[in-house]
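Below is the structure I would like to discuss, written out as structure tokens.
Only a single protein chain was left out; the remaining protein chains are all shown in position.
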Amino acid sequence: MHPAFSVIFLTTLIGVGQGLFLALFTGQSYSAVELLPSQDSTHFYGIGGFLALLFLIGGLIASVFHLGHPERAWRAATQWRTSWLSREVIALPLLMALVFVYAMMHYFAWDTVLFTSGTGARLQASLVVGTLGVIATFALFLCTGMIYACIKFLQEWASSLTVINYLLLGTASGFFFATAFSAWAAPELMRFYGIWTAIITLAALVTRLASLIRNNRIKHKSSIQSAIGVRHTKIVQKSQGAMGGSYNTREYLHGAPIWMFRSIKWVFLVLVFPVPLALLWLGLAQGSGALLLAGFIVQYIGLLFERWFFFAQANHPQNIYYGAV
Amino acid sequence: MTQLALVIDLNVCVGCSACVTSCKEWNTSGPAGAMSDDNPYGKDPTGTFFNRVQTYEVGSFPMTETVHFPKSCLHCEDAPCVPVCPTGASYKRPEDGIVLVDYDKCIGCKYCSWACPYGAREFDEHEKVMKKCTLCVDRIYDESLPESERKPACVLACPTNARLFGDVHEPESEVSVAIREEGGYPLMPEWGTKPANHYLPRRKTRMHIHEDELVRADNPLKKEERGPSAPVAEPTLDDSTSW
Partner (left out) sequence: MPSHNPVASDAEARIEVKNTTCYMCACRCGIRVTLRDGEVRYIQGNPDHPLNKGVICAKGASGIMKQYSPARLTKPLRRKPGAERGAAEFEEISWDEAFQIMEERLAHLRKTDPKKFALFTGRDQMQALTGMFAKQFGTPNYAAHGGFCSVNMATGMIYTIGGSFWEFGGPDLDRAKLFIMLGTAEDHHSNPLKIAMSQFKRNGGRFISINPVRTGYSAIADEWVPIRPGTDSALLLALIHQLLKTGLYDRDFLVQYTNAAELVSVDEDSDDFGLFVRTDIPHPKDCFDPQDRVWWDRRQDKAVPARSEGADPFLMGEFTTADGRRVKPAFQLLKERVEKYTPEWAATVTGIPVETIERLAYEMGITARDDKIELPIAWTDVWGKDHDTVTGNPVAFHAMRGLAAHSNGFQTIRALSILMTVLGTIDRPGGFRHKAPFPRPIPPCAKTPNSPDGVKPETPLGGMPLGWPAEPDDLFVDDRGEPVRIDKAFSWEFPLAAHGLMHNAITNAWRQDPYAIDTLLIFMANMAWNSSMNTSEVRKMLNDKDENGEYKIPFLIVADAFESEMVAFADLVLPDTTYLERHDVMSMLDRPISEYDGPVDSVRIPVLPPTGECKPFQEVLIELGSRLKLPAFTREDGSRKYRDYPDFIVNYETEPGSGIGFLAGWRGKGGEKFMKGEPNPNQWEMYEKNNCVFHYELPKSFQYMRNWNRGYLNWAQEHRLTRYAEPINCHIYSEVLMKFRLAAQGKTEGKQPPEHLRKRVETYFDPLPFYYEPLESQLSDKQKYPLNAITQRPMAMYHSWDSQNAWLRQIHAHNHLYMHPSLGEKGGFDDGDWVWVESMWGKVRCMCRFSEAVEPGTVWTWNAIGKAAGAWRLSDDANESRKGFLLNHLISEELPPHADGEHLSNSDPITGQAGWYDVRVRVYKAGDDEPAETSPQFDPMPAVPGTGKTPKWLAYFAGKFARGKNP
């Protein structure tokens, strides 16, 4: 597939937003059961929530560039019965609304305690909203992942690993951001987030490697033989009827030279995993917010490469018909 | 239930591209148009076409087959491009199985084209909507046209009549008979899309020569044999005896 920059930014930015929201919610939940010291609602959860929202909005804006007719985007919510894309279109604003409410509640301290348990754990209204947010977040991860995973003949994508990777990579980057953010806003949570970041990043490494291995081993079901219905071991396309190219040659072929395609795999593997982890370790060790932020940025850039590769690696069967470039 | 479709006979298709440009000229000025072209007079001209003809070479010299292969939307019975569309712009008409795009609803997200394994959809870069073969839905029901012309433009154009059009669910239709009797097959059956369009394979006529046929009773060469023309002057019995 030809990697569309709008989609690369859309998926990575909302990934950060979703992950960050999960991180905030995790932090607040831990605090609620007093496993962590509680934080300044306005400055940490409030601002943090707005930052998550900003990432989500960034993603939304990026997605608009993907649409031919953004003014009709509302129509995209109509086919939730059959279309994962439609479901994503519903899940994303829903999540944004919940994150917005969550952030407002914290920022303006509209939060109320709904219930305090015997042990002193308090159930705040924001936690209820947050829980709904978490559900929306997971739903959104599922929708985003399924958009790709549900196209069965895009065999590189048609796997639960696609959804898991979206989930883990987004969450890792969000947690990383939360780590860096906490260096400023809540230094005592820094280590907490840092450890979670490391765990999720490592988990993502495992699942992403798993998908790379899987994709390496894929046996494509379609062949030039099944594509044109001629049985012969040697079939070569000589012309595709459009010498200046067509939509089909632009949308489905990454067009990068093979060395670039291969190196981008290594670039993302390095930028998403070891380098950020090293920076994370250093940052945590030195308590340096700057290093942590650098770690997040490196990982985010790595994710841009990862997403590029995710698209580029997907081999659309239609390309069999457009092999003679 | 009706399922209209094209059946394309690779046995006679010579790859002339008449179906390509006749499709464009009909549709560009119709409800499915305009079909835009970029760099029409510049480098790498590229435009929207609903149908293209490709060429494949099968085998090695001298046992090579050159196959011309026209392809447009196959109007799949289980069209994967339809359910994925978030707006409902992509739809399959229940009455005749034609898969269409409603340009007024389409947001140009291109997702449907990702979901088509055949590369049959083309995005119009200027109208910013997804386009594709309409099976000339604006011709085939047009009662202002004579009955014989209520066919897709590409079918009317095709000089070798390699493009048959009809209802593949009607067992006695020309297309169903052709599929049944000439070995019609769908493309990429492995995805269960059940393309309505089918292709007919190459068929060879061979001649077998029996040795007997080389010998003929009335071989005209026999007529060229001249009887022995006896030289009168040379000696015979007449010269040596008189009995």
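We call the chains A and B, going by the order they appear; numbering starts again at 1 in every chain.
As a working rule, a residue touches a chain if its C-beta (ideal position, glycine included) is under 8 Å from a C-beta of that chain, and two chains touch if they have at least 3 such contacts.
From a predicted model like this one, the values you see are computed outputs, not experimental measurements.
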item	value
Interface residues of chain B (partner: the chain not displayed)	9, 11-18, 20-22, 24-26, 28-47, 49, 55, 57, 59-62, 64-68, 89, 91, 100-105, 125-127, 134, 137-138, 141-142, 144, 148-149, 153, 156-162, 202, 204-207, 209, 213-214, 216, 219-224, 226, 229
Residues from chain A at the interface with the omitted partner, ascending	234, 236, 238, 241-244
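Keep this in mind: only the chains that are shown with their structure count from here on.
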item	value
Computed distance of Cα centres, chain B from chain A, in Å	45
In the complex with chain A, residue positions of chain B that touch it	17, 20, 39, 43-49, 52-60, 65-67, 69, 71, 80, 82-89, 105-111, 113-119, 121-123, 125, 127-129, 185-191, 199, 201
Residues on chain A engaged by chain B in the complex (per definition of touch)	1, 66-70, 72-73, 75-79, 82-86, 89, 147, 150-154, 221-222, 224, 226-230, 232, 234-242, 244-248, 251-252, 316-319, 321-322, 324
